[in-house]
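Every protein chain but one is kept in place in this view of the complex.
Chain naming follows the written order as A, B and C, and within any one chain the residues start at number 1.
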Amino acid sequence: MTDLNSKTTIRILTTGGTIEKSYCESDGTLKNRASIIREGLISSLRLPYTHLELESVLNKDSLEMDDSDRDQICAAIARTAEKGDPIVILHGTDTMSVSADYCHAKMGTPKVPVVFTGAMKPMGFIDSDARQNFTEALLAARLMPPGFYIAFHNRVFPIPGARKNLQTGTFESI
Amino acid sequence: MTDLNSKTTIRILTTGGTIEKSYCESDGTLKNRASIIREGLISSLRLPYTHLELESVLNKDSLEMDDSDRDQICAAIARTAEKGDPIVILHGTDTMSVSADYCHAKMGTPKVPVVFTGAMKPMGFIDSDARQNFTEALLAARLMPPGFYIAFHNRVFPIPGARKNLQTGTFESI
Amino acid sequence: MTDLNSKTTIRILTTGGTIEKSYCESDGTLKNRASIIREGLISSLRLPYTHLELESVLNKDSLEMDDSDRDQICAAIARTAEKGDPIVILHGTDTMSVSADYCHAKMGTPKVPVVFTGAMKPMGFIDSDARQNFTEALLAARLMPPGFYIAFHNRVFPIPGARKNLQTGTFESI
Partner (left out) sequence: MTDLNSKTTIRILTTGGTIEKSYCESDGTLKNRASIIREGLISSLRLPYTHLELESVLNKDSLEMDDSDRDQICAAIARTAEKGDPIVILHGTDTMSVSADYCHAKMGTPKVPVVFTGAMKPMGFIDSDARQNFTEALLAARLMPPGFYIAFHNRVFPIPGARKNLQTGTFESI
């Protein structure tokens, strides 16, 4: 008999991006340093029936990613998907749809839902959209069928089919 | 030709509950006063492709609701569902599943997704779960097929099938 | 030789009041429970050269205080002042000036600065004035000569000489 209230595992792969940037008080810069996801983002959410597993795949600004980085992301997705749990990928917004399209082109439909998300403003800011987008990505990871998606600003985009709109600072359908 | 990026309307019906409680500095109490949803909750979210319509149906603690209140909620749902847009209902947690079950028993499957949500801690608190639950309810309203649901703490429960767990302060499947 | 950068001790006496009220999720009430000062207030301030010692004297709404409670506060002040460090007293706003006047009438000028403060909105709220008032009281405790004071909303009132203005929700000179 299935326990209706057993915990669902969601696997988080972090790749860097604005969402993970933290402020260094000694030199006054924002950088992708060690992953601050657990303290800055997860601890503020109530997830009584969700178990999160974190893995840091990359830690860079998405404008600096190339195909070799994206191959690493694909490999991490393929390896992680074998475990059968939904996946959320934290990624810089500038090339998020490029990476998502790349993974889709290379891998086809994955065995599990793979939801990319990120933020326009780093998670440490009072008015960051990190918590909203991460909340949405976690829920989309539970609700959507296997496939690649971007969850952002109350929308879930099937991949391919989304791109960043630089003027409005959000994602839109194409 | 459809505009892929036109705004989706989601209709919010407020009924009171902890999520809407605000602190009165002159008498030091927490009460369900006028709806503070727009300033306290919506203004902190980024919803570039979502249009929210608010309507206040009731404004009370859900422990004080009776069947006549629930008939009012049903009537508001029936009337609002005619417009064809998804519905989110803000409701106290103590009898949220009672109201959702009541509406389902009386109305069957509605024409649109109807997602109940609320919070364990009023939205004005630093560590309130109101923003998380509301974010989840808005996304569930976009993603789910017509039916009654409760969205809470990273889960979406089909109705009937959920109840509040007083010990753990969350909802669970039954 | 004196170390110019040794830590200054400030002794905090808590008596309850709005500033210390915390929300109970199981019954939905705001109450003066155990002192939540350290986690909710002190941990958010940077005090590299200040050492805080906390003592809970009372834990009640100041509207419920009587002279016997105020005698307890006086006794705690007298005992604590012997240690020679400045004192900050957290107190409900409704009778804060009554208690401060009472202590002054009974004790005259104390050996150290004794600064009463509190808040119009409990410290757990996003827009609470607790952190502002507490920050001001700590600084006034360092800067003022021995005497009784109320620090509130960017003012430091010598006692006697202040009262709460119920209409404006702040303190004023009399």
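Basically, a contact is a pair of C-beta atoms (placed from the backbone, for glycine too) under 8 Å apart; a residue touches a chain by one contact, two chains touch by 3 or more.
This is a predicted model, so every value here is computed, not measured.
Chemist: Can you list the shown chains that the omitted chain is in contact with?
Modeler: Its contacts among the visible chains are A, C.
Chemist: Spell out, residue by residue, where the missing chain touches chain A.
Modeler: Residues touching the hidden chain, for chain A, are 18, 21, 23, 25-26, 28-30, 61, 120-122, 124-127, 166, 169.
Chemist: Name every residue on chain C in touch with the hidden partner chain.
Modeler: Missing-chain contacts on chain C: residues 4-5, 44-50, 120, 127, 129, 131-132, 135-136, 138-140, 142-144, 151, 153-156, 168, 170, 172-174.
Simple rule for what comes next: only the chains that are shown with their structure count from here on.
Chemist: Measure off the straight-line distance from the CA centroid of chain A to the CA centroid of chain C, and report it in whole Å.
Modeler: Centres of chain A and chain C (C-alpha means) sit 45 Å apart.
Chemist: Indicate the whole-number Å distance between the mean C-alpha point of chain B and the mean C-alpha point of chain C.
Modeler: Taking the mean C-alpha position of each chain, the two centres sit 39 Å apart.
Chemist: If you look at chain C, which of its residues touch at least two other chains?
Modeler: Not one residue in chain C touches at least two other chains.
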